[in-house]
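Below is a slice of the complex: some chains, not all, each in place.
The chains carry the letters A, B and C, assigned in the order they are written, with residues numbered from 1 in each.
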Amino acid sequence: MKLGVFVNQYTKQNDTLDRLKADKVGIILVQNGVYNATIKEKGVKSSVLDKGTEVYALSEDLQSRGLDPSGIDSKVKVVDYGGLVDLVFNDYEKFIWL
Amino acid sequence: MASKKFLFMVDKLPYKAESSRLALTHAIASQTVDIHLDEDDEMEEPVIAFVGDGVLNCMKGQKALECYGVTSLEMHIKNALLTDIKVLICKEDVERLGLSEDNLIMDAEDIGADMQSEIVPFDDILQQMEKSNHILYF
Amino acid sequence: MGKLSIGCFSSLIGSMTLDFAVKLAEAARKKGHDVDIWLSGNGTMLSKKGQRKFQDYSSLEKPVTDLIKGGLTMVACEACAEARGQHKEDLLEGCDRKSMDWYLASCFKADRVIHIGGE
């Protein structure tokens, strides 16, 4: 199962996310989920970044919030809406919006 | 002929977001989906899984109708059982929250349903995620 | 080219979730995909015509109307709309109202489903 997981909140913990063991889980950070790409609480990066084989963040949502692309974790690939559409059709089969 | 399977997942609490209510009404709407499908298409009986704090939707004895004039999630869950929808409740969360079968809506015998809810490990729900064509995560 | 069904259950303006759905739909249409949008719960607010544009509020009536004209299908849950006092005459041009089974059928026929829950 290629599962795309939209994380739309700056969330500290989510039971479902913690328990997922899909073959290929991709994390797609959108809306306030993009804070997970940059903010290091007490110096520690978000645990959301460790869940997926791939992690993406939506550029429009980063920019809206004043998040500096240079501060983004190197693991995170930045995509725009066009790139997101390609991810949706080419890289994942099913999606959940947490 | 195409046959497809849908999984409805609920991790939201009841009576705060409308999500859990709409998850149930949408799942029950699968009863009438045929009118929109091609003749040789078929939708399998849907599964609804309560996970995380969402298992609190399944508590017995909800008096929302008496207190707020709105149908309870309990009534919706019983309607789902009556229409033969598989209702799964995540075991890990039931235990974490200190609940048991005694607190939860395990059947709808009072309205004539044969189907019963099942408390299952998250791994079983993960299997349902894998088997389903689409996941509607409320 | 594929077909994408987007279900939106989130409210207008504040959450920016409908903005997300509309921008995703625009991008998908640009790449030639078919898109259905289902509005349910507070999401039905997007199907109300006459939304006035202010710069302090996200404003979606224009891009949505353009998308519908360009071939996107948008349907709102009839009961959810009525419960909010939105009647047939309030409906955005080109948008339809149906019962929930329509959304399931849309998902059935879709290659990809993005179901965006409520607040």
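Simple rule for what comes next: a residue touches a chain if its C-beta (ideal position, glycine included) is under 8 Å from a C-beta of that chain, and two chains touch if they have at least 3 such contacts.
Bear in mind that the values here come from a model prediction, so they are computed numbers and not experimental data.
**Q** Write out the stoichiometry of the whole complex as a formula using the chain labels shown.
**A** Full-assembly copy numbers, per this file: A x2, B x2, C x2.
By definition in this document, only the chains that are shown with their structure count from here on.
**Q** In terms of C-beta pairs in contact, which of A-C and A-B ranks higher?
**A** A-C
**Q** Centroid of subunit A to centroid of subunit C, CA atoms only: how many Å?
**A** Centre-to-centre distance between subunit A and subunit C: 24 Å.
**Q** At which residue positions does subunit A touch at least two other chains?
**A** Correct list: 94-97.
**Q** List, in ascending order, every residue of subunit C touching at least 2 other chains.
**A** 113, 115, 117
**Q** Over in the complex, which subunit A residues touch subunit B? Could you list them?
**A** Checking each residue of subunit A against subunit B gives 1, 3, 14-16, 19-22, 94-98.
**Q** Could you pull out which subunit A residues touch subunit C in their complex?
**A** 6, 8, 30-31, 60, 80-82, 84-86, 88-89, 93-97
**Q** Where on subunit B does subunit A make contact in their complex?
**A** For this pair, the touching residues of subunit B are 9, 11, 51-53, 92-93, 122, 126, 129-130, 132-135, 137.
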